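The other protein chains are all here in position, but one chain of the complex has been omitted.
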Amino acid sequence: MVEFAIFFLFAAIAVIFALVVVLHRNPVVGALSLVASFFALAVMYVLLEAPFLAALQVIVYAGAIMVLFLFVIMLLNLQHVAEPTTRPIQQFLGYTSGAAFGIGLIYFLLKYAVFSAGPEGPFRADARAIGIRMFEAYVFPFEMVSILLLAAIVGALTLSGRGAGVRSAFDSRGTEVSK
Amino acid sequence: MIPTHYFLILSAILFTIGVVGVLTRKNGITIFMCIELMVNAVNLTFLAYARQFHDLHGLMFVFFIMAIAAAEAAVGLAIFISLFHHRDTIDVDEANLMHW
Amino acid sequence: MNLQPLLEPGYLNAILPELILSGGGMLLILFGVFAPRAKGALAPLALLLFIATAWTEILFIRAGHFFGGTYEISPITMIFDVTFLLAGMLATLFARDYLDREGIEGGEFYALLMWGTVGMMMMAKGLDLLIIVLGLEILSVCIFVLVGYHRRIAVSNEASLKYFLMGAFATGFILYGIALFYGATQSTNIAALARWFAMNDVTPLLTVGFVLMMAGFGFKLALAPFHPWAPDVYQGAPTPVAGWLSVAPKAATLIALIRLFDAMSPVLPKVSWMNMVAVLAILSMVVGNAVAIVQRDLKRMLAYSGIAHVGYMMIAMLTVRDDSVAAVAVYTITYALMNIGAFGVVSLLIKNQNDPHTLDDIAGLGFRRKFYGFALAICMFSLSGLPPTAGFISKFYIFKTAIESGHTTVALIGILASIISVYYYLRVVYYLYMKEPAEGYAIGTGGGVFALGALIIAVVGILAIGIYPTPLFQAAGNAAKILLQQ
Amino acid sequence: MPLLSTFLWLPIAGAILLAFFPRTATGAIKGFGLVVSLITFVISLGLLRGWQDGHADFQFVESIPWIPQWGITYGLGVDGITLWLVLLTTFLTPLIFLSGWNAIHKHPKEYIISFLVMETAMIGAFLATDLILFYIFFELMLLPMYLVIGVWGGANRIYAAIKFFLFTIAGSLLMLLGIIYLGFQSYHQTGLPSFTITDLYGTQLAPTAQTLLFLAFTLAFAIKVPLFPLHTWLPDAHVEAPTGGSIILAGVMLKMGTYGFLRFVLPFFPDATAQYANVLIALSVIGIIYGALVAWVQPDMKKLVAYSSVSHLGFCVLGIFALNQTAIEGSILQMVNHGLSTGALFMLVGVIYERRHTRLLADYGGIARTMPVFAVFFVIAMLSSVGLPGLNGFIGEFLILSGSFQTHPVAATIAASGVILAAIYLLWLVQKVFFGPLENEENKNIPEIAWNEVAALVPIVILMVWIGVHPNTFLKKMEPSVKYLMTRIGNADARTPMLAKQDDCCALPAAAHDAKTAALATPASASHSTPTALPASAAGEVKQ
Partner (left out) sequence: MLNNLWLIPITPFVGFLLNGLFGKRAGKGFVTAVAILFSLGAALLGTAAVIEYNGHYHHGERHLNLVYQWFNSGGIGADIAFQLDPLSIVMLMVVTWVGFLIHVYSIGYMLHEEGYWRYFAYLNLFLSAMLILILGSSYLFMFVGWEGVGLCSYLLIGFYYQTDYAPAAGKKAFIVNRIGDFGMLVAMFLMFGFLGSVDFAKVSQVAAAGNISPTVLTAICLLLFLGACGKSAQIPLYVWLPDAMAGPTPVSALIHAATMVTAGVYMIARSNVLYRLAPDAMMVVAIVGGLTALFAATIGLRQFDIKKVLAYSTVSQLGFMFIAVGVGAFSAGVFHLVTHAFFKACLFLGSGSVIHAMSGEQDIRNMGGLKSKIPHTFRTFAIATYAIAGLPLAAGFFSKDEILVSAWSTPYFPAVGKFVWLLGTLAAFCTAFYMYRLVYLTFYGKFRGTHEQEHHLHESPATMTGPLWILAILSIFGGLLSLPHAFWHGWSLSKWLHPIIPEVIGTHSEIHLELSTELMIAAVSTIIAILGWLAARSLYKDKQLASDNAFAQRSPALAKAIENKWYVDELYAATIVRPLEGLSRFLWKGVDALIDGIAMILGYVVRGFGEILRFFQTGNVRNYALMFFIGVVVFIAFFV
C-alpha cells in the first residue's frame, strides 16, 4: 500500500513538474522543475527495483545534464526572457493533436499492455549485475558510446569553440552575412 | 508490487507532455528540455518492461539512452550557443532565413 | 541476449574498418591541431583513410555474426559499407576545395565525416535495435555538427538547429517505438524479432510502435510527411555536406529498415503496415516532385528530388524480396553517385554561401566550364532516369521488382511522378546550355584536381553502371539472397 | 568484325574523338563529322551486299548476353522492315552535315557531336532485337535532339524543346511500364527471362492486360508519329529546330513511331490491334485531312511542311493498321519516301532561310528568277511530296491507299482526298515563294544555292526518281518480312474479301497475247476466303 502511495505521490510530482516545464514562461523555472520531475522519475526507478539506475538518473540527468542546461541559460542570460505566446494555430493544433495522441496511447496501453501476472520474484538490477553484463555482452555498444561521446565533444567544441562568437561575421568573400 | 502498466501509463503521459511542449514552446532550450522529458518517459517504459520480463536488456537500453541524451545535450547546447551568437536569441521562430 | 565470453578471436578483425576510421578521425583532429600550417594535407589523408578502409573492408572482412548475434557482416553490408565509403570519399573530394575556399578547413570536418561513416556502417551491420540506434545517434551527432560546420554562415547554423531539433524529436519517437516493440516481443534483437513474428500475432500496440519507429526512420529518410526539414537543411548546410547528407544516412536507414521489414515479413501480409509504407512512398513521390518543380534554388530542388527518390526506393521496399533488396542497393549506389555529383558541381560555385544557389548561377555554365556542365547534365539525366545512365537502369530495376511483386498501381504513380520530375531536371540542362548568364552575372567556379577527380568518378560511375550493370546486379542479387536466407 | 555493330557504334566513336578537337578548328570538325558519317553510310551499304533475299527473319544477327539475369541481350538484326529505314538514317546524316556546312556558327563541335550521337541512337533503335535495348536507344535519341533544338534553335526554342521532350517522354515512360509488365508475363509463361522481341511474340495476355499494354505502347508511338490529336509538339519542334534537326526529326525520328507500331504493337497485341485498328485508322485519316488543311493556312514555310508531315505520316499509320500486305509495304516505303521528300523540303527551306532569315511566305515571291536551280530542286521535292507518279511519293501513297481500301474502303476514300489537299497546300507554297512578280528588294539578289547544298540534294533527288521508277528494288526486299508479320498477327491472308473476290473471276481464260499481264496482275497467293457483303457496301459507299 505504501508503495502505491509513493507511486502516486511521485507520479503526480513528475507530471506536475513536467507540466510546469511545458507551461511556465521562464526557462530557468522550467529547467529547475525538470530537475524535480527527474527526481520523481528516479523514485520510480527505485520502485522498479533499479536503484543503480535511479542513482544514475540523479547523477547524470539532474546532476550533469540539467546543470549544463542551467549553465547555458545563465551564460546567455535568458532567465528574464519570457516568451510571448504567438501562432495560435500552432498552439491549438499542438495541444489537440497531443491530447489525441496521449489519449490514444493510454487507451491502447490499458487495452493491450496490462499484464495479467505481475513479475514474480525480485528483479536484481544492482550495480554488480549491470556491471557484469555491461562488460560482457554489451561491450561493443559500450564502445560505440565512447565514439558517440567523442564525436559529441568534438562537435560541441567545433560549434561553440574557438572562433565562435564572431558576431555578424564576414564570410570568405568578405560580404556581410545577412541576418 | 505496482502493476507494470501504471508505469507505462505514467510514461505515456510524460511523453505526451514532452511532445506538447516541443510543439507549443518557442524557446529553443525549453523545447530541448521537453525532448529530454520525452526521452525520460521512454526510459521509464523500458525499465517497467525490463522489470516485468526480468530482462536486464531493457535496463541496459536505458543506460545507453542516457548516454545518447548526454551526447545530444552537449551538441545541442553548443548549437544553441552559436545560434545565440548569430542572432541574440534562441527563439526558434526567429530562425526562418530559409523557407519555401 | 545470451552470455558471450569477452572478445572472441576475430572480433577486432570484424570491426577493423570501423576501427581504422575512428582512429583515423582522431588522427586527423590531432593533425589539424598540431600542424595547422599543413591543412592542405588533411583531405588527402582523409581520402587515404577512406580508401584504406574500403580496401580492408573488401579484402579482410569475412561474413559472420559477432558480439552475440548483435552484429552481422554479410555481403549486403559490405555493399552498403562501400557505398558509405564512396559517399564519404566524394564528399571529401568536394569538401577539399569548398572548405579551402571558405577558409574553414579543419581536421574536425573530416573526422566527423568519418565517425558519421562509422555510425552508418554500424547501423548497416547492427542486428540489434540497440546497435542500430546507437549507430544512428553517432551519425546524427556528426551530422548536427557537419551541417552547422560553416559557423560564420547564418543559414548553416540555422540548418543545424533545425536538423538538431527535428532529429532529437524523431529520436524520441524511434526510442518510444522500440520500447513498445520491446514490450511486446521482449527483445530488440532482429533475429529474435523474426522468431517472435513467425510465431505470434501483432497487437495494435505493436502497430503503434511500428508507426512511431517508421516516423522516426521516415524522418531520417526524409519521407513525406516527415520531410520538411530536408530542403532547409540541405540549403543551409555546406554544399558538400548536403550532398553527403542527402545520400549516406538514407542508405544506412534503408538497410536497417530492410532488416526490420525482413524480420516482420511473416506478419506483413496480415497487417496494414505496408500500406503505411506505400502511402509514405506515394506522398513522397508526389510532394517531392510537385514542389521541386517550383524551386529555383538548386539545393532545395535537389532536396525535394531526393524526397521523391526515396519514394521510388520505398516502392521496392513494399515487398522485401531478394530482388527488391538488390534493387534498393543498386539504386542507393546510383543515387550516391548522381546526387553527390550534382551537389558537388553546385559546391563549386563561388558565391556568398548565405545566398541561395539559384538556377541563374549556372546559366551558360555548360559552355563556360565544359566538364562541370557535362557532369551536371549527366547527373540530371541520370536523376531523371534516362538511358544510358545508371539512373535509368536502377529505376528500371525498382519498377521491375515493384511490378513483379504486384504493386502495379504504385509503380504507375511512380512513373507519372517521374514524368513530372523530367521537367525540372531538364530545366537545369536548359540553364546549363541554352541560357546566357545575365549581364555581369557570371558566377565563377572553383575546384581543383580533387573536385575534378570526384566528378570523373561520378560521371564514369554513372555511365558504367548505366551501360554494363550486370556485375553490380549479380553482386547485389547474391548479397540480397544471402541476407534473406537466414 | 560484325557489320551491324560496326556502323552502329562508328558515329558515337567519332563523336568521342571529336570531343578532343580544338573548338577553333571548325573546318576540321565539320570535315571529320562528314567523313565519319560517310564512312558509316558506306559500311551500312554492306547490308545490301550481304542481304539474302526471301528471308523473313532477322539477318546479320548479333546477340550477346547483356544483363543475363533479366534476359536482356545486346541483340542486333535487320529484316525487311528495318533495312531501308536503317539505310535512310545513314544516308541522311552525311547530307545534313553537307547541307549545313555553313549554316552552324554557334558551337559547331557540339552540334556535330549531338548529331553523331543521334545517328547511333536512331540506327540502334532500328537494329535492336531486344526490347530494352530498343527502349534505351529510343530514349537516347531524345537527349541530343533536345539539345539541338534548345541550343541551335530559333527564337522560341526552349518552349519547343521542352514540349518535344515532355510529350515524348510522357508516352515512352508509360511504355516502359508496359515493357516491364510484358517481360514479366513472358517470364511467367516461359520460365526464362527474356526481352528478345521474338521471344516475347509468344506471350499470351489476358484481354484487359493486352488492351492496357496496347494502349501504353500505342500512346508512346502515337505521340512519336505524331498522330492526331497528339501532334501539336511537332510544328513547334520543327519550326524552332535548326535545319539539320528538322531533317532528322522528320526524316527518321518520326519513323520510330510507325516502326514501333509495326515491330511491337502489331505482333505483340494482335487481338487488341484488331479490336482498336478502326480507332487508329480513324485518327490517322483525321490526321491526314487535318494536317493538310492546317498546312494550307500556315504563314510560315517550315510550319507548313511540318503540318504536311502530320498528314503524310497519317498515311503511314493508315497503311499499318489496314493490316494487309500491300498497305504495310506501302507504309514502310512511305516512311522512306517521307524521309526523302520532307527531308529535302526542310533542307531547301533551310537553304533559303540561311540567305534571307525569314520563313514567312509573305516575304517571298518570284524568287524563281533569282535562284532558278534552287527552284527546280524545290519543285521536284514538292512534286515528290504531292505524290506525282514517277516519283517516290506516289508509289507509297498508292500502295497504302489501295491496300487499305480493300479493308476499309470509306477510310481509304477519305484519305485519298488528302491527295487533293496535298496539291493545294504545296502548290500554294511554291506559287507564293517562287512565282509572281519579284517585288521585295531583298529577294532581288539572293545568292543562288551553293555547291554543298546541291551536292546534298542531288542524291536525294536520284533516290526519289529511283523509288518512283523502279520501286520493286525496295518492295521485294521487304516483302517476306511483311508476309511473316501478317502470319504473326493471324492475318496471313493479306487479301481481304474484296480482293479474294477476284480469284473467282481470275479463273477466266486470260487472252493469250497478254498472258504476261495476267500472270503478274493476279496476286501471288491464292485465297479461299469467300466474298462477303463488303464489296457491295463498299461500292455503295464509294458511290455516295
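The chains carry the letters A, B, C and D, assigned in the order they are written, with residues numbered from 1 in each.
Convention: a contact is a pair of C-beta atoms (placed from the backbone, for glycine too) under 8 Å apart; a residue touches a chain by one contact, two chains touch by 3 or more.
Quick caveat, the model's predicted, so the values are computed rather than measured.
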Absent chain's touching partners (shown only) are A, B, C, D
Out of D:110, D:329 or D:354, the sole contact with the unshown chain comes from D:329
From C:98, C:115 or C:169, the answer for touching the chain not displayed is C:169
Answer key for D:38, D:274 or D:293 versus the chain not shown reads D:293
In the whole complex, of C:43, C:175 or C:208, the residue touching the missing chain would be C:208
Where D:43, D:158, D:361 or D:438 are the choices, the one touching the absent chain is D:438
Where chain B meets the left-out chain, the residues are 19, 22-23, 26, 31, 92-93, 95-100
Touch rule applied to chain C and the missing chain gives residues 161-162, 165-166, 169-170, 173, 204, 207-208, 211-212, 214-215, 219, 225-226, 228-229, 231-232, 272-273, 275-276, 279, 287, 290-295, 420, 423
It is residues of chain D that touch the chain not shown, namely 163, 167, 229-230, 232, 235, 290, 293-294, 296-298, 324-326, 329-330, 366, 368-369, 383, 388-390, 394-395, 398-399, 401-403, 405-406, 409, 412-413, 416-417, 419-420, 423-424, 427-428, 431, 434-438, 470-472, 475, 479, 494-495, 498-499, 501-506, 508, 510-511, 513-514, 516-518, 520-524, 535-536, 538-540, 542-543
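Convention: only the chains that are shown with their structure count from here on.
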Expressed in whole Å, how far the mean CA point of chain C lies from that of chain D is 45
Chain-centre distance (mean CA atoms) for chain A and chain D, in whole Å, is 71
Residue numbers in chain C touching two or more further chains are 1, 130, 134, 137, 141, 144-145, 148, 151, 154, 160, 183, 354
For chain B, residue numbers touching 2 or more other chains are 8, 15, 18-19, 32, 52-53, 60, 64, 68, 71-72, 75, 79-80, 82, 86-87, 97
The residues of chain B that touch chain C in their complex are 8, 15, 18-19, 22, 28, 31-32, 35, 38-39, 41-42, 45-46, 49, 52-53, 55, 57-58, 60-61, 64-65, 68, 71-72, 75-76, 79-80, 82-83, 86-87, 92, 95-99
Touching chain A in the complex, chain C uses residues 1-7, 15, 22, 26, 29, 66-68, 70-71, 101-104, 106, 108, 111-112, 115-116, 118-119, 122, 130-131, 134-135, 137-138, 141-142, 144-145, 148-149, 151-154, 160, 183, 203-205, 208, 350-355
Touching chain B in the complex, chain A uses residues 3-4, 7, 11, 14-15, 18-19, 21-22, 27, 30-31, 34, 37-38, 41, 44-45, 47-50, 53, 56-57, 60-61, 64-65, 68-69, 72-73, 75-76, 78, 81, 83, 86-87, 90-91, 93-95, 97-99, 101-102, 105-106, 109-110, 113-115, 118-119, 121, 123, 125, 129-130, 133-134, 138, 141, 145, 148-149, 151-153, 155-160, 164-167, 178-179
